[in-house]
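Every protein chain of the complex appears in place save one, which is left out.
So, chain A:
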Amino acid sequence: MEHFFLNIAHSLIVWLMGLGLSSKGADLVLLIVQWICIVAIVTINVIVLIWLERKVAGFMQQRLGPNRLGPAGMFQTIADAIKLLTKEDIIPSAADRIIFRTAPIFFIIIAVMLYVVLPMGDGMQIVDLNVGVFYFISVASLSTICLLMAGWGSNNKWSLLGAMRSVAQMISYEIPLAFSLLGVIMIAGSLSLSDIVAAQNNIWFIILQPVAFITFFIAATAELNRGPFDMPEAEQELTAGAYTEYTGMRWALFFLAEYTNLVAVSALASTMFLGGWHGPWLPSWIWIIIKTYLVMLIFMWMKWTFPRIRMDHLMSFSWKVLIPVTLANILVTGAGIQFLAGMGW
């Protein structure tokens, strides 16, 4: 089971080369297959996640959650998707049509792009970039632009307020997000995600970097626009923020992308701090699924418990608390590494 997917990929290449393709051509076909796999993974995950989120919310709120369609309401998401597909697609007459239409598409593309560098098992990584972490953070930060496009393009005051909030929030929280990952990178000595996983063979980085994990988790919640930091959406204040004017499948694309981001960031958290695919007995790709889902459950727990933080508190928390803490963490980590190196470790 351990090399199940690798064996499939290998036999695919062998079969393609047997058909007379050059090794480069076979790699290209494999890359296309991998892309399709990513889209499939994303879609399946989102379907499961929406169901899971509703079930978790139901559990926390002492209700049942979806329970009509299929076993334990599992097909509810599919029914919702069909409903959204058949909904009328409304574009406000005052909207900037090009920006309004392209914003959700860019948003989902950026979300899917994150999966390229994530190690989904032992050797299961589409591209092992030597700047993997850097790639992840920089691509993730692009989604701010899409939210701003959505808010601006809608030509609605609520949307614009939501978009402006999201820009302010994401810029403030990207810094502590990157800083909290720096400690891990310093210990591992590499920006490549596969090297970071390999460095956690003996000890997970959550034990060496507990402060960094907490700051990463908080910053990631803000980065994902999830409660208690769901400023851009802020249902009770901004009706639906940047998404107010979106209907049907365009809105669903935003929704899809948010969950896609959630999976990606949770997978990054388990890769950076929870030992990635390391784990006993079970195959590596099952371990990463388990860890990712555990992280996501904590995200859901937070969302359904906390009230929304106020915008100015949000900003001052980032600049006055998170950034100093992460900087201090980097300092302590650096000093510790030097000290241990001096001791001859």
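Convention: a contact is a pair of C-beta atoms (placed from the backbone, for glycine too) under 8 Å apart; a residue touches a chain by one contact, two chains touch by 3 or more; residues count from 1.
We take it that contacts and distances are computed from a predicted model.
When the listed names "ABC transporter ATP-binding protein", "Acyltransferase family protein", "Phosphate transport system permease protein PstA" or "NADH-quinone oxidoreductase subunit D" are checked against UniProt, the chain not shown comes out as "NADH-quinone oxidoreductase subunit D".
Residue A:61 is the one among A:43, A:61, A:201 or A:338 that touches the chain missing from this view. Considering the whole complex, the residue from A:6, A:208, A:309 or A:337 that touches the absent chain is A:309. Hidden from this view is one chain, which touches chain A at 57, 60-63, 157-158, 161, 164-165, 227-228, 230, 234-239, 304-313.
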